[in-house]
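Every protein chain of the complex appears in place save one, which is left out.
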Amino acid sequence: MKRLSIAEALREAMREEMLRDERVFLIGEDIGIPQGFGGAFTVTLGLSDEFGHERVVDTPISEKAIVGAAVGAAMMGMRPIADVQYSDFLFCAADEIINQAAKMTYMSGGTVKVPMVLRAPVGATNRGAQHAQSPEGFFMHVPGWKVAVPATAYDAKGLLKTAVRDEGPVLIFEHKRLYGKGGRKEAGGLDLTSGIPDEDYCIPFGQAVVRREGADLTIVATLLMMHRSLAAADLLAQEGINIEVIDPRTLVPFDNETMLASVAKTGKLLIVEEDNLTGGWGAEVAARVADSGFDLLDAPIKRLASYDVPMPFAPVLENFVVPSVDRIIELARAMVKGKV
Amino acid sequence: MISPSTPPGLLLRMYRDMIRIRKFEEKVYLLFLEGKVLGTIHQYQGQEAVAVGVCSALRRNDCITSTHRPHGHCIAKGVPLDSMMAELFAKSTGCCKAKGGSMHMGDISVGAVPAIAIVAGGVTLAAGMGLAYKLQRSDRVVACFFGDGAVNEGAFHEGANLAAIKKLPVVFICENNFYAASTPMQLTTPVGIAERAAAYGIPGVVVDGNDVAAVYQATVTAVARARRGEGPTLIECQTYRTVGHSRGDAGTYRPKEEVELWKQRDPIERLRRSLIADGAAENEIAAIEAEADREIETAVAFAESSLPPQPEDALLHVYGEGVTP
Partner (left out) sequence: MAVEVLIPNAGQTSGEATILRWLKKPGDAVKVGEALLEIETDKAAMEVEAAAAGVLQSVRYEAGAVVPVLTTVAVIATAGESAALPTHVEAREALPRSTPAGPNGGAKTDSRDLLTIMRAHRPNRTLASPLARTLAANAGLELAAVIGSGPRGRIMKRDVQAVSMRPPLPTAEPGSRWSPFSVTRRTIAERMAASWREAPQVTLTTEADAEALAHLRAQFQNDLPDAGDLSYTDLFVKITAAALREQPYLNARVEDEGIRLFDAIHIGLAVDTERGLIVPVIRDADRKGVAQIVRERRDLAERARGGKLRPDELSGGTFTLTNLGAFEIDAFTPIINPPEGAVLGVGRVVKKPVVRDDELRPGMTVALSLTFDHRLVDGGPAARFLQRIKTLVEKPHLLIA
């Protein structure tokens, strides 16, 4: 058992999978350059030293080629892990992601498979509108992709390993503010390292975890918003308000059951997401609960999300747009007290 | 006539495949008019020498990527006509189990991945396939078909550039039929297509795409280079589709004289004259044609007698699990 950050856990997962399966290779920009960055967020640091530049493929700045090449290699029996530095750049490769990777197995009547992983960092970090999005909802919409959203280092390692071993394409959205060991106040000042067991482990997709138990309100949140929701729940507990916080861990497949069981208990659901409100993943989750959990609800389902604006640069603006611990507390308290 | 130095036995085999493509497409057109073939079709008449010349230079386990106009590529790569026809009839016995249709035909067991109907969509995938072969220490190659319209897509640039810088075993086959749907090439493409190869530091060659032997020879050279690990080649095959872009296209945007001129350069007729000049017997050629007719009749009967898919089959094959390896 050791304690690792998310970046370290992801690196360890890739390293172990590359050792375990020679079909696994990495492809992306800046990932294996000698004395380089190890990708935009250091996740691949050192891997090219160990595995060489053949299995850590540095590419031109060509997102279409990165994703398209991953699709082609996967179809030919490899297990690529592709990296696009910022999830905003996924849109450069929209055709390869949406039309190629997602549909190849289907169009072939199941005779071709595309076992690839696509890693994409999300989250607003004072970088302005084109390096700040949380576009999970866009890709959750595409049949064919599984979508993982690890909020802890333990989950990051286990989910990435499951993704590598999956027979189809998997998107892993990683949050920029959660890569490090934590302690930063933007991340709620939390220790973001996890105890990582020495033995090999995978985390099955579609299994949410209840991060905190409570009877008054269910919060479903991912990534940074999950941590902020936990912080909000801790503060509300001092007022005697007990909040249950659920981390779905994967958006596709989504663990409806754990969420509905929690709503059955609390009768109230708040979804907190960093993406802007309209058409985000929370909208889909809200619709599912309205459908299957109608009789369980004591109050309207509420969503707390970023406002419907491009992400601004100035910290004062960004902090206003992205749900804060205070906003979560305010809405959660109002819901528990039956005021909204 | 046609380029020399191709073995006569091979030429006859290529003639056979070109005839199979031509007759298949003509039959499909009639079936389409009868309403038996659904959806839309993009047909290959006039371009047969490209598909056959290229695929004749490939091994069975080499792969191709195809386009929205895939029937000729699939036949040339060896996809059985039965399963192709069944796919067009939307039957469960189709090569894609009726999930692909005309624009996504393929059969991975003969090296034809499902056709990619997004223009230039196959270019980056082909680079990735080549990357896989390289990592697997295999000497397989991938031939990537695309049209003249595709070279103005960003994907073409990204895929060609990546393949070039990584020296990937890819042969890029541009089927230049001079029209992107109805738009003539001179309105879209300021420099010759093969010239673009210079931008990537790879060989770029122009061949007469209606001369199957020329296409074959150029591909043999490119494939050999790819297998040696020296990287991709861009082959521009100049050809012409003698039919519309897709169903219902009367081709009014093309001068009649131009169409007539190209019809006189029909690749099948040229090969036939050449074969006879080289001493092939008329009855041997007639036998090839009769056999193609029989094969297509059998394919139609197979497609007609096959069952449609169950509606719930639509829910299968979305994710990777349960996929036949």
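For reference, chains read A and B in written order, and residue numbers begin at 1 within each chain.
To be clear about the criterion, a residue touches a chain if its C-beta (ideal position, glycine included) is under 8 Å from a C-beta of that chain, and two chains touch if they have at least 3 such contacts.
Since the model is a prediction, treat every value here as computed from it, not as a measurement.
Novice: Tell me which residue among A:Ile33, A:Ala94 or A:Ala261 touches the hidden chain in the full complex.
Specialist: A:Ala261
Novice: Could you tell which one of A:Phe138, A:Tyr154, A:Tyr179 or A:Trp281 touches the chain left off the display?
Specialist: A:Tyr154
Novice: Just to verify: which one of A:Leu45, A:Ala94, A:Val210 or A:Val340 makes contact with the chain not shown?
Specialist: Of the listed residues, the one touching the omitted chain is A:Val210.
Novice: Could you pull out which residues of subunit A are in touch with the chain that's been left out?
Specialist: 1, 110, 152, 154-155, 158, 162, 194-197, 199-213, 215, 230, 253, 255, 257-258, 260-261, 264-267, 293-296, 298
The rule we apply is simple: only the chains that are shown with their structure count from here on.
Novice: Under the stated contact criterion, what part of subunit A meets subunit B in this complex?
Specialist: Residue positions touching the partner: 25, 27, 54-55, 57, 59-60, 62-65, 67-78, 80, 95-96, 99-100, 104-115, 143-144, 146, 166-169.
Novice: Within the complex, which stretch of subunit B touches subunit A?
Specialist: 63, 65, 94-100, 104, 106-109, 113-114, 116, 118, 121, 123-136, 142, 154-155, 158-159, 161-162, 165-166, 316-325
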